[in-house]
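Note that this is a trimmed complex: some chains were dropped, and none of the rest were shifted.
Order of writing sets the labels: A, B and C. Residues in every chain begin at 1.
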Amino acid sequence: MPLENKSTQPGTMTGNSYGKSRVRLTKIIRRGDNHDIKELNINIQMQGEFDRAFLNGDNSQIIATDSMKNTVYVLAAKNEFDSIEQFARILAGHFIKAYKHVSAVTIEIEEDLWQRVVVDGKAHPHAFFGAGGEKRWCEVRTDRKSETVSSGIRDLRVVKTTASEFWGFIRDEYTTLPEVRDRIFGTAIASTWVFDNAGHDFNLCYEKIRSAIIEIFATNYSLSVQQTLYEAGQTALNRCGSVQSINLTMPNQHRIPFNLEPFKLENTNQIFVTTDEPYGLISATISRTR
Amino acid sequence: MPLENKSTQPGTMTGNSYGKSRVRLTKIIRRGDNHDIKELNINIQMQGEFDRAFLNGDNSQIIATDSMKNTVYVLAAKNEFDSIEQFARILAGHFIKAYKHVSAVTIEIEEDLWQRVVVDGKAHPHAFFGAGGEKRWCEVRTDRKSETVSSGIRDLRVVKTTASEFWGFIRDEYTTLPEVRDRIFGTAIASTWVFDNAGHDFNLCYEKIRSAIIEIFATNYSLSVQQTLYEAGQTALNRCGSVQSINLTMPNQHRIPFNLEPFKLENTNQIFVTTDEPYGLISATISRTR
Amino acid sequence: MPLENKSTQPGTMTGNSYGKSRVRLTKIIRRGDNHDIKELNINIQMQGEFDRAFLNGDNSQIIATDSMKNTVYVLAAKNEFDSIEQFARILAGHFIKAYKHVSAVTIEIEEDLWQRVVVDGKAHPHAFFGAGGEKRWCEVRTDRKSETVSSGIRDLRVVKTTASEFWGFIRDEYTTLPEVRDRIFGTAIASTWVFDNAGHDFNLCYEKIRSAIIEIFATNYSLSVQQTLYEAGQTALNRCGSVQSINLTMPNQHRIPFNLEPFKLENTNQIFVTTDEPYGLISATISRTR
């Protein structure tokens, strides 16, 4: 029986969700003396029959977000997993099974990446250093019919000092930018790829797509950010057959040539002002052609 | 004539957009000696026929994002506006008219808020101080058929020290949270509301909805974050008739009672650990009933 | 008996300290139905005889930083205080008395400021909203001979749209900045003041100095950031007799006039690019003349 809206209220709730964000987990995996470390930041969002809490403050349908947090640590203890995608599926599958009134669960995981320290040419068994600002990321969304797995990279910073041009764009009364045949191209790439429904090696795809993106960034002679982005997407689809589509987003973090003329010097494409803002933002999705 | 995909490429571009982000504008409005200041952060995104840049590095369809940036400053100089919504409409309308191959334009504006300094009980004509971390925000999306105006608040920080309970939620094997009849409720509210198609007083709606949210937060006896959020949404719809729907998002920024027992003291709901993470995240949309 | 340094080691420890940072406390003060809330972020640093931990990993002199954290919550529960300075003195005094081998304690407290919500013209008894990015701050340093109390403001954002000039500066081969007789002056002031040894009303001084700084910023006709900063410091010393010296730091957050000439428009000091970097940084200390 649907709850009746209070007659004086002008609106109807047309959507809602809730969950726990930034559940931070460190898991040590011990194989004898050789350890691995996983540091994950997990977001949980649920949709379902939660109306009574909104309409009447009746919490009988509410799974406390604190219980969701507990579940993350308990399932991390009970299960082995070798990718964030696998752990996200375990969590999503658990929640959708455990709570009949939940219609959909979304699990997002961001991984802080660590590299093994090398001492005297040997990989150290239990010491690690930070592998940069770059994050690995995934999202698993489960409803009672299907499951979607997306994976990605966030904040992959790259820069190239040449082999990038930008000219031939529209010139009108609002245009002051000069055409340029040699410019710096710097960006912090975010990419998300969606898998088909078969089983996958998420780690292998991550490595292949990450290296495809970096390789194309380095080797594509760029006539526009758009072109490089598109080539990176096509190459990623080529390298990982189980990916159905890939989105790439590239902020164009401009390095502006510093005007040395007032100082009677020539700027032979050497001296630039590094800027964060404003920035161009270019995005596209490439889907596997059927 | 659509561009042909290179035969060896596995994918097809199924979506793309680009634009300029974080264009930062300061505008001084002078009415004699009495000044106003507007400080805006503007994001522009366009969709349209830009395929040649992606597929071939041919920029002949590309409006340089630098030209978009110029346009912001030029239109800010040429036009008077008294709300960010009005300026966003000016910008969106300009771009869609000026470039025939652009199919949709989205303008997002975030406003840094300033308050007038008061000296000796009098409002100062040209000095201002920061009105907090709270931001006013809007988004105007225009295609060749229609225009949608959304407005909002970001990071409206509020806290109440009582009149908030949380109990009666699901208790199962993952639950350790005790029920509580008196807790702190602290959050940083984000809200977005969508207008109908008539003309509006955007500033008046902003003031009315902002004060409705704060008032309900203060006065609603809260049995759950969900309930308070829902009441705030209904009240906002009541106060501003031109709003069709409103979304509210409330992170539950937990203050955890500090356990004083080991120190032989009782915590009479006075001493808490302030935390940022993990946090509950509750969201709902209330739409005007027709 | 001093610990001997291992003979093969090239260095001697010439200084050390340790403590706990970012201990976050929420305290509710209840006066019947009328509540106050204090949200503090506390840093503790200690100096003393801790050499054995550094030299030999012998922790017998070490107060666990976790115990320092506990002490903050316990002393907040046991004591009433009406200013952060008072609580910092309680903490510093406790630590120096409790641990004989500690030679100096520094307590830093930063306060998140909340304002009471007003509903229907009446101050609400238990609901508050965020009073902005501005923070109140203090530091108490105690050794076995004396105690120093410093107080301050952090990130007090202000802007004025006129009554600010900048000209007559050194012009040489590195100078391209034009002289300007009317510019925007925007900054985020940090100020620290040091008290003499008598008893003080820390809250009153905070209010007086804060309003002096804002008032001088608004009313001083500025020929340079330096001049305004100096006047603010002198006025602060005038308003609060127990302050011995005051330091002010003002980043000059430039708003750059946007060049409208290419668009055949004149910029009548209305349209500016808001920037965060680079920024001028001006600092001075004014000490009471004896």
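As a convention for this text, a contact is a pair of C-beta atoms (placed from the backbone, for glycine too) under 8 Å apart; a residue touches a chain by one contact, two chains touch by 3 or more.
Keep in mind that this is a model prediction, so the values were computed, not measured.
Displayed in place are 3 chains, all sharing one sequence; the entire complex defined by the structure file totals 4 copies.
Everything that follows uses one rule, which is that only the chains that are shown with their structure count from here on.
Work out the mean CA point of chain B and of chain C, and you get 30 Å between them. Chain geometry summary: the mean Cα position of chain A and that of chain B are 22 Å apart.
In chain C, the residues that touch at least two other chains are 262-263. Those residues of chain C whose C-beta lies close enough to touch chain B in the complex are 24-30, 35, 37, 39, 41, 70, 73-74, 76-78, 114, 117, 119, 124, 126-134, 156-163, 184, 188, 214-215, 217-219, 255, 258, 260, 262-263, 265, 267, 269-275.
Only residues 173-174, 176, 262-263, 276-277 of chain A touch chain C when the two sit together in their complex.
Contact residues on chain B toward chain A in their complex (touch as defined above): 5, 9-24, 43, 45, 50, 53-71, 74, 98-99, 166-170, 172, 174-177, 222-227, 229-230, 233-234, 237-238, 245-247, 251-252, 276-289.
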